[in-house]
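Missing here: one protein chain of the complex. Every other protein chain is in place.
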Amino acid sequence: MTTRAASVHPLEYFYRYGLYFVFGVLVLVFSLITSRFYDPDNIINILQQSAAIGIAVVGMVFVILAGGIDLSAGSTMYIAATITAYFASRGAGLVPALLISLATGAMIGALNGLVISRWRVVPFIATLAVQIILRGLGSAISGQTLIYFTGPAQDFLTQTAVLGIPVITIIFLLIVGVGQFVLVKTSFGRQLFAIGNNAAAAEKVGINVKGKLFTAYLIAGAMAGLSGLISSAQVGAVTPDFGRGSEFLVISAAVLGGVSLFGGKGRIFPGALIGVLIITCIENGLVLVGANPYSYTVVRGLVIFLAVMVDCVRNKGELR
Amino acid sequence: MDADIVLRLENIDKSFSSVKVLEGVSLSLRRGSVLGLVGENGAGKSTLMNILGGVVQKDSGEMFYGGKKYAPREPMDATRAGIAFIHQELNLFTNLSVMENIFIEAFPKKSFLRILDTSLMKKTASRILEQLGENISVSSTVGDLPMGCRQMVEIAKALHVDGKVIIFDEPTTSLSNKEKDKLFQVIRSLKERGVSVIYISHIIDDVLTLCNQVMVLRDGKVIGTDAVGNLTKEQIIHMMVGRELTRLFPYVEKKPGAPFLEVANLCRENVLRDVSFQLRKGEIVGLFGLMGAGRSELARAVFGVDAFDSGHVTIGGQRVESLSPVSSIEKGVSFITENRREEGLIMSKTVRDNLVLVYLKRLGGKLMSVNKAEEERASERAITDVKIKTYDKNTQAVASLSGGNQQKVVIGKWLLMEPQVFILDEPTRGVDVGAKLEIYNYVNALALRGSAILFISSEMEELMGVCDRILVMTQGEIAVDLPRADFDQERLMKYAVGGKGCYDN
Partner (left out) sequence: MNRVLSLARNTYRERPIVLVLVGYVIASLLIVPQFASPKNLLDILVQSSDLIILSIGLGFVILNGGIDFSVTAVTALASVVGASIMNLDTGFLAHSPFGFPVAMLVMLLIGLAVAAINGLSVVFLKMPSFIATMATSLVFGGAAVYYTRSATITNLPRAFTFMGDGTVVGIPFPIILAAVVVLVAQYALSSTVFGRNVYAVGSNPKASFISGVPVKKTIFILFLLSGFLAALGGALMSARLGAGTPALGQERLMDIVAAVIIGGTSIFGGSGTVLGTVAGALFITILNNSLNLVGIPWYMVIIVKGAVIFFIALFDAVRRLRR
C-alpha cells in the first residue's frame, strides 16, 4: 500500500512534537531546580491539581473541535458547585452529588447549544452572556457568602484512594480516556471533526450539524459542572469568586495541547492532557520555587498568548 | 421503454426571474455509457445539473430514473437515489482519513456501544479503491493527498453508496496529465461495471477521447446530441457558438496609443502559466476564456488582490514593486470584480457610501475630514453619469437595488476615479439589455478619452462587438491575441477549448 503524500513542511514537526518537547523541558528544568519536583507524592499532587481543570478541558475540546467555543465554563462550574455543595453538605452521597453537578452543567450546556446551533448566535457572545448571567445567578443563590462543601460525598472524594491513587485522579483519568475514545471511535466524534474542518461540506454530506453541535455543548456543560464539583470538594468550600476566569485556563490548556481554535484538529490524549499538565506544572513549579504569587496571572497570560500565537501561525485564520 | 436507459430528462424548462435558462432540454443516458456535456459558460450546464441534483427545482418537464419518475426536492434525495456529483470543490474533510470520508454519513458500528467498526471500514474502503485501481492507503489523511487522489476518494464515496450515475463537473482543471490519464482509466472501468457518467468539460479533446455521446448546449437549448464517432471537433465548436450575431454593438474606431500597462511572465502555480500581455492607451482589449481558464485570477493578480509567484507588472513605464489594490489605484488602475455582492459592494451600506468608497481619499481635506459638499457633488455626478435609479442615494442600501443598478453603482464608483486602466470582470453579467448597452457606451467613452480597458467576459458576442482585440485564455495561458479583423466565433472557441491542433492557424 503506497501513499503519495504532499511534502511535509519542516516546521510541521515543531508544531506536532513541540508540545512534548516543551513538556519535557519544563519537567527537566523544574526537576533540576528542586528535587521535590519528581517526588511520587508531587506527581500525584500534580495530577490531583490538574483534575478539575482537566475534566473541564475534556468537555471544552468537544466544542472547540467542532469550531465553537464555550466561555461560560467558569460560571457553570460555579453554579454547579454551589448547588451541589448545598445538597452535599446536607448529607447527599457521592452518586447524587455527581448527578446533580452533571445535570446542572448539562442544562447550561443545553442552553448554550440551543442558542448557538438553532439560532446561530456567535458562540463567543452567547457563552459570554451566559457566563455573566450565571455569575449573577450563582451569587443570588449563594447569597454571596462562602458555602461549605462537607458531607459524605466530600469525604469520599477527598479521602478515598484505590491502590494508592486518589479517587479524584481516577475520575480524571477515566474521563480523559472515555473522552478520547468517543472522539476517535464513535461516529459522533468523527463527525465533530468533520464539522470543524468544513461545516458547509458537512451539511451537504448529510451530517446533522445542528444536533451534533448541540450535543457537544451539552457535554462541555456537563463536564464543567463535574469540574466544579471536584474543585469545590477539594477545597471544601465555594467562594463567591469560584471559577472566575477558569474558562480561560481551560481553553488555553486545550490550545496548548494542540487543539486548534479553528476547529477540526486536536486530541484529548495525549494532547490536551499534556496541555493541562503543563499549566499545572508551571503553577506547581512556581510555588515550589517560591515565586511571587502575583506573577502567576502574568505567566499564565504569556503562556496562553504564546500557545494561541503558535496555533494561529500554524493554521492561518481570518483577519478580524 | 428501453430498459438500458438509466436516466431520462424530457423537455426541461427553467427560468430565473424571467430569464429563460433552459428550454426544452431532453437527454437520455444509457447504462454504462459516458455522456459528454459541452457548452460555453452560461449555456445552462450547471443549472441542468443542479436540477438533476435537487439543488433547484425545474419549472416544467419530466425526469425518469431507472424507469421511474424522479423528482428530487433536496440534494439528499439525489444522493439516496444513487446520483453522485463530483464538483470542482470536493466535499471532503481534510482532517479525516480516506475511509472516514467515505463512511462519514453512515459509519458502520458494532457492539452495543456503537463503536466504529474500523476493520469493516478498512476492508470495504480498500475493496472499493482496489476496484478503482487505486493504491491509496485508506488510513491516510485526505489532507496529505494530492488532488488526483482526493478526486478518487470522492469517486469512491459515490461508488460506496451504490451510485449508478456519476456526474463530473470540469474534473481535470486541477489535475496533472498523469492524474488525468488515471481518471480516464477509472472512468472506463466504471463504464464496464455498468455505472453511467455525465462528463462536463470544455476540453473537447478529452470529451472526444472519453465519451460515447456528446450533447452540446447553447443558450439553454440542446443544439445537438450524437455519438462521438459522428462528430468532429470543428463540428462541436460550431454547435457551441454557431449563433446568428443579431445584436448590434456600439463600436467606435480609435487609434490606440502607447502601451500603458504591461504584464510580463506572470506565474502562479497551477493557475497562471507565464502570462504576458500589453494594454495600450485608448484601446479596448477583450479577455475571453471558458470556466477555469484563469482570467479572473489573472486580473486579480495584476491588480494586486492575490499574490503571484513570479513575473512583474509595469504601469505607465514604472515597474510596480509591491502590488496591492492601494498602489494600483494610486497608479490609476480600476478593477471591477466578478462577484459584486461579495467583493464589489458593501451590501448593507447606502448608494452614496458605496459610490464614494474609492474616491474617499480625494475627498479628505485637512484633518482627513470629508468634504461633504464635494462628496455630494461626486455621488450625484456618478448617479447621473451612470444613470443609477435610486430613490434616495443617502438612505437606500444597495442591497435593495436591482442587479443592473447594483452593477452600475460598482461602475460609477470606479468611474469617479477617472481611471487610466480599467479592468472589468464580467461587467454585464446579470444586467438587463438596456443597462448593458449603457455599459458599452461608458467603456467606449473611456477609451476615447485615452484609458486602456481590459474587458473580461464569457460572452463572445459582446467581446467581438466592442473590442479592438481579444486575448483568449485557456488553462492559465494566453493562447492567442486576435486583432479585430480576425474576429471569428469558431476561431475564438477553438483557442478557448485548447488541446492539440489549436495553434496551427
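Note that the chains are named A and B in the order they appear, and that numbering of residues resets to 1 at the start of each chain.
Just so we're on the same page, contacts are C-beta pairs under 8 Å (C-beta built on N, C-alpha and C of every residue); 3 or more make two chains touch, one makes a residue touch a chain.
These numbers come from a predicted model, not from an experiment.
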Subject >> Full-complex contact with the absent chain, from A:Phe87, A:Phe156, A:Phe269 or A:Tyr296 >> reply: A:Tyr296
Subject >> Residue touching the undisplayed chain, where the options are B:Ala307, B:Val326 or B:Val433 >> reply: B:Val326
Subject >> Sole contact to the chain not displayed, among B:Asp162, B:Glu253 or B:Glu342 >> reply: B:Glu342
**OP:** Spell out the interface residues on chain A facing the chain that's missing from view.
**Re:** 115, 119-122, 124-126, 128-140, 144, 245, 248, 251, 261, 292, 294-302, 304-305, 308-309, 312-313, 316-320
Original post:
At which residues does chain B meet the chain that is not included here?
Top reply: 303, 305, 325-326, 329, 335, 337, 342-349, 353, 356-358, 360-361, 363-364, 367-370, 372, 413
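Please note the rule applied: only the chains that are shown with their structure count from here on.
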Original post:
Just curious, how far off is chain B from chain A if you go by their C-alpha centres, in Å?
Top reply: 45
Original post:
Which residues of chain A touch chain B in their complex?
Top reply: 1-6, 185-187, 190-191, 193-194, 196-198, 201-202, 204-207, 264-265
Original post:
Taking the complex as given, what residues does chain B use to touch chain A?
Top reply: 75-76, 79, 91-96, 100, 104-105, 107, 109, 114-116, 118, 135-137, 140, 144-146, 149
